[in-house]
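The following block contains the structure, expressed as structure tokens.
What you see is the complex with one protein chain gone and the rest in place.
Labels run A and B following the written order; every chain starts at residue 1.
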Amino acid sequence: MAQERPKEVRSEFLYFALRNRKLRVGLGILVFFLLFAIIGPFLTEYDPNTYAGPSAQPPSSEFWFGTTTFGQDVYSQFAHGLRSTFIVGLIGGGIGTLVGVVIGLLAGYRGGMVDEILNMLTNIVLIIPTLSVLIIIAAYLAVRGILTESVFIGLTAWPWAARAIRAQTFSLRTREFVDLARMSGRSSLRIVFTEIAPNMMSYLFLVFILQFGGAILNAATLDFIGLGPTRGMSLGLMMNNAVLWAALQLGMWWWLIPPGAAIAAIVGALYVMNVGLDEVFNPKLREM
Amino acid sequence: MRRYLGRKLLIYLLTFFVAVTIDWLIPRFMPGNPVDTMLARMALRADSAEVLRSYYIRAFKLDLPLWQQYLNFWAALFRGDLGISTWLFPQPVFQIIKRAVPYDLFLLLPAIILSWIAGNRVGAIAARVRWLDNTILPLGYILTASPYMWLAIVLAWALGNVAGIFPIAGAYGFGLRPHLSWLFIKDLLWHWFLPFSSLFLVMFGGWAIGMRNMIIYELESEYSRYLESLGTPQRLIRKYAFRNAMLPQITGLALQLGGIVAGALATEIVFAYPGIGYMILNAVQNQDYFLIQGCFLFIITGVLLANFIIDLVYIVVDPRTRLGMTGE
Partner (left out) sequence: MRGSKFLTVVGLLTIAALVLAACQPATVEVTRIVTEEKEVEVTRIVAGTPVVEVVTATPAPAEEAEVTYPRNETLYTSGKQWGPPTSWNPLQPGSYAMGVIGLCNETLFLYDPLKNEYIPWLAESGDWVGDNVYEVKLRQGVQWSDGEPFTSADVVYTFELGKLDGVYYKPLWDWLDKVEAVDEYTVQFTFKEVRYQEWGNTLYSVAMVPKHLWEGRSEEDIVNGDNLPPVGTGAYLYETHSEDRMVWKRNEGWWAKDALGLSVGPKYIVDIVNPSNNVALGLFLKGEMDLSNNFLPGIATLVEGGYGVQTWYDDPPYMLSANTAFLFMNTTKKPMDDPAFRKAMAYAVDVDEIVTKVYGNIVQKCNPTGLLPVWEQYVDQDVVDELGFTYDPDKARSILAEAGYQDVDGDGFVEAPDGSKIELKIIVPFGWTDWMESIKVVANGAQAVGINLQPDFPDFGGYWDQLTGGTFDMAINNFGSNMSDTPWTFYFWLFRNPITDVMSNGNFGRYDNPEVFDLVVELDKTPIDPEAMKPVIAEIQRIQLTDMPAVPLWYNGLWAQWNSTYWTNWPSAQEGAPKYLPCTWNGYWNMTAILMLTELEPVQ
């Protein structure tokens, strides 16, 4: 009996997951773009930065998404940019969640002075001038790549997650099973990671999804104001260039619209998935 | 209780001190220095540039050892002196902030408060009206999920350039002299509308979704079920759910308001609207130590104050917090 239970849970989860329309739609969009990001770059012979053709061409059979002012292939930029978007989301969101989880759990479980100090740390990170930190990092690393940007975003985005997790932990730490664990004399670190964390797994996953989306949006903003990666291609950089070279005013909508729309679609899909997953994890919400 | 508050206060003061120190230190690690950047912008002949360089380095006291600059900074701060900006030389930092912040308040205060009220209302209703849940919410998702700058630029271009309904730059007509009249106020609002609505839309989506999810949680929670089984009227249950769901929303609101001094960088750039966000970006890019310090001083104060107020509110409203207060 005991061995069969997990299977049961999993299939029940799958059953509801597959039946949930929000999850299906969100996941569908996400998988579509993910595949695009993986396969897309192989479908074009042009490097995103080379001057491949005549300038400012509208989409055509030769240049599927048109060309930029310099004659770069917008499709190639888009496909490569999509890749970095997922990289930023994964790494940035991953780090953001990880740090947020550790700090949130510790602060929430230990409370007292530990909580105060971690709260202080959270507040400081919240109000640090991220822009200048970014410039400094750039100065020391010489090259500001997608990876640096992702790590940076992750390291500055965790406070929100930490706050939310801390609150959740607060309510969990008074539950019976935690008390039980405590009475058995286990160390608090072990209790946090063996008792509390697993019980919040679904919640943590949701936090990750939100951080994932947030990292993508953050990266887009940084790229947009000109503090993005100095090497490589990203959707935000595309938008930054399109605006700097007045794409809209000169009628080159194909340069500015696709990257923004793709980000909106990806992050939107993540958010919808988030609600869907929420319903799957919390049976109570399913009727809705 | 008093001990708890005292400890909180102490922690906040400590946070303030550490944060201000970090923000003082960080720009000084950037390559180059404010005087060189300032001179580069002047593109003077080299002999003139050299004369000014040595003068300004002395005038801004950048020739002193770092620890002395740091002490000077605190000493000046206690006198209420934030120094002089190098980017916007020769204006005092305090003046610059004072002139720019009203535009941000005018833009952000209504955007934050109105979107919060509207978002919470709509979110709460969407939580129980199915068709609304299927129309407004997806819209909200798209709005919060799109990169704000992109959305704003497309909005400005479509409504400002193509349709020509709204102005695309400035706080009021460039042909207008500020004065007190309906004409001026009308013009002011007309220029304000597009930046405001772009902020409102994006924030609205966020609040609405948050509220909707929160209410659903509450409606499905044990106490709601229990009340329902007791035969409590739906209205009353919803009222309780709404109340409980408000708590995180209030936290969010306070945090947003605390950060208001940071301005709305993206909005200011896209709509060429004056404000502190654009100042901060430029201060950083021009390595203007003094303007950076000044701006962040206000931001730090705002954020910490908001946090402190939230803490106080929670003690009053949420008994669970009090439990955690005693700690270990």
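Details
One rule holds in what follows: a residue touches a chain if its C-beta (ideal position, glycine included) is under 8 Å from a C-beta of that chain, and two chains touch if they have at least 3 such contacts.
Here the structure is a predicted model, which is why all the values come from computation and not from measurement.
For the chain left out of this panel, the touching residue among B:23, B:218 or B:268 is B:268. Contact between subunit B and the absent chain runs through residues 30-33, 36-53, 55-56, 59, 84-85, 87-92, 95-96, 98-100, 102-103, 105-106, 109-110, 113-114, 117, 153, 156-157, 160-161, 164, 167-181, 183-185, 188-189, 192, 268-275, 278-279, 282, 285-287.
Listed here are the subunit A residues that touch the chain not shown: 49, 51, 55-56, 69-71, 135, 138-139, 142-143, 226, 230, 241, 243-246, 249-250.
The working rule: only the chains that are shown with their structure count from here on.
Subunit B has its Cα centroid 22 Å from the Cα centroid of subunit A. For subunit B in complex with subunit A, the residues that touch the partner chain are 7-8, 11, 14-15, 18-19, 22-23, 26-27, 29-31, 133, 138, 141-142, 144-151, 153-154, 157, 161, 209, 213, 216-217, 220-221, 265-266, 269, 280-281, 284-285, 292, 296, 299-300, 303-304, 307, 320-321, 323-324, 326-328. Within the complex, the subunit A residues that touch subunit B are 110-117, 119-120, 123-124, 126-129, 131-133, 135-136, 139, 170-171, 174, 213, 217, 220-221, 224-225, 236, 239, 243, 248-249, 256-257, 259-261, 263-268, 270-272, 275, 278, 282, 284-285, 288.
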